[in-house]
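Here the complex is missing a single protein chain, while all its other protein chains stay put.
Moving on to subunit A:
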Amino acid sequence: MANERVRVRGLSIFRPIIYGNTATVLTPKEREALPSPDHTHKWTVAVRSAASKDGIDSVGGADDLSYFIKRVAFKLHDTYPNPSRTIDKPPFEVSETGWGEFEIQIRITFIPESGEKAITLYHHLKLHPWTASGDPEPIPPLDVAMKMGPVHSWQYDEITFNDPYQNFLTILTNHPPTPLPKAKRKPVPFHTSHPASLEASKGGVPEFTTVMEKEEADRLEEAKKTVLKQHAEMKLHLEEKERELKRLQKQLGEA
């Protein structure tokens, strides 16, 4: 038993998750049925496993994360009744209706075996359709937005455990995560860090793939190459300039 509570040193283990929201515009009929008719959207904020489940029309959620997550607390805007929503069992999600975007605090508590503290992350609830350039563009009218379909805003991340306890490690290795698909089958989830993906994100429920990781790696590599190239050029330029400066100073000194 004692061996179970020993940390396995030099090992870190992670689990890919996604967090974010999906929002759809309410039809006028649905709005009438609501207790608060000023709400224009219905949305679901969730913490899920990154891989999507075949045949189910949602982003992510292939694995049940409750084997290492004990509970997830979502802190909604204060104007909601009981703004702190604690979800003790999967699916770890909250569905609500509303009219405005706001920051949601998500607090993930792990199972006691992990011996880890809860981690807190933030998600900006996204209701209005993505635009390539970001905020300044006006929010499209509701009927236009409705035609554009549900809005998805998801962030991929990896929860990393360093030197896990032996028994926690056993629990984790007993539940290997579903790997992300290697090819693009569905639209790409849009992300503000990659505005170019706007077109690719249109047309249905998106899915996270390893292609995205590869693409981003390429972009980063590309950017690094550009920077290094610029830097090299700049250095040459600098040397030249320094030579010129020396020459001028010498001239001044001679005179």
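Assume a residue touches a chain if its C-beta (ideal position, glycine included) is under 8 Å from a C-beta of that chain, and two chains touch if they have at least 3 such contacts; residues count from 1.
We take it that contacts and distances are computed from a predicted model.
Looking at what's absent rather than what's present, what does UniProt name the missing chain, "SWR1-complex protein 4", "Trafficking protein particle complex subunit 6B", "Ribonuclease H2 subunit B" or "NADH dehydrogenase [ubiquinone] 1 alpha subcomplex subunit 12"?
The chain we cannot see is recorded in UniProt as "SWR1-complex protein 4".
Sort through A:26, A:76 or A:172 and give me the one touching the missing partner chain.
Here the residue in touch with the unshown chain is A:172.
Please output the residues of subunit A touching the missing chain, sorted low to high.
5-7, 9-16, 110, 114-117, 119, 121, 155-163, 165, 172-173, 176-177, 179, 189, 191-197, 208, 212-213, 216-217, 219-221, 223-224, 226-228, 230-231, 234-235, 237-238, 241-242, 244-245, 248-253, 255
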